[in-house]
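First, the structure itself, so that you have it in front of you.
A single protein chain has been omitted; all remaining protein chains appear in their positions.
This part shows chain A:
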Amino acid sequence: MPIVVKNLTHIYMPGTPFESVALRDVNWNVEDGEFWGLIGHTGSGKSTLIQHLNGLLKPTWGEVIVDGVNISERGVNLREIRQKVGLVFQYPEHQLFEETVEKDVAFGPKNLGLPEEEVTRRVKEALELVGLKYDEIKDRSPFELSGGQMRRVAIAGVLAMKPKVLILDEPTVGLDPRGRDEILGQIVRLRERQNITVILVSHSMEDIAKLVDKIAVMHKGRMVESGTPKQVFKNYEALASIGLDIPQVTHLMIKLKNKGKDVATDVLTVEEAEAEILRAARRKGHA
């Protein structure tokens, strides 16, 4: 399900002393099934942008077209849009509220007016998708789970709505490396199984580099870069000038290249760096 953002500008509190321009003329095409990483600092406009994709915010100017429908047009069913575009906020576990895990995950599908068997089927499926065992966890209180588990229950609540596009705002903040790898691994598997479009908002270049097909960079309300990770990281000087890091290994290869070493710099992961350095060392007879 494609999303097209055209000349999107958003101004908070226009016409007041508190007026601030959060987005300026943003253009973005998200194709069906793509996996995007959205990066930028706090205050760069990332959150404002993603809240437009399911109609939580309306453009001041410009258009957001979801699956061919301009969502600011009169008479558009926003409930339907929000069902198609699932948004997982930062710290989604703060939004858990029910007595049991099952009730919490069932809340959305129930509100859709689905029959009970369908609700249960969806709850089961959503919990398994995030790596939790339905029978073991369904009757527990969400508040007695570990932080990582709570977060997965919250994500399951969004998945139970069967969205076609899943947007996750910093899903790994505050988790340890294992918790982070679990959540990211589940997102990858989810894409493989359901072929949904995913937009991942993150500060971590190293996570984004190894996962996504494309990266969009926000800075001061504008989309300043977009393309494959290799294309975007090529402009590392531009990224550095707006205070964004590139993955350590990419940075390493660029430094080696600058020292006159014959190495490729479009390296994104530790594995790729290993292969490239071994290749260069072998050529010199050192390995």
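Criterion: a residue touches a chain if its C-beta (ideal position, glycine included) is under 8 Å from a C-beta of that chain, and two chains touch if they have at least 3 such contacts; residues count from 1.
The rule is simple: contacts and distances are computed from a predicted model.
K.L.:
So one subunit is absent here. Using its UniProt record, which name fits best from "Two-component system chemotaxis response regulator CheY", "ABC transporter ATP-binding protein", "DNA polymerase V" or "Heme exporter protein B"?
P.N.:
The chain we cannot see is recorded in UniProt as "ABC transporter ATP-binding protein".
K.L.:
Taking the entire complex into account, which one of A:7, A:111, A:146 or A:231 touches the absent chain?
P.N.:
Spelled out, the listed residue whose C-beta touches the missing chain is A:146.
K.L.:
Mind pulling the chain A residues that touch the left-out chain?
P.N.:
41-43, 146-148, 173-179, 203, 206, 243-245, 247-249, 251-252, 255-256, 259, 261-263, 270, 273-274, 277-278, 280-281, 284, 286-287
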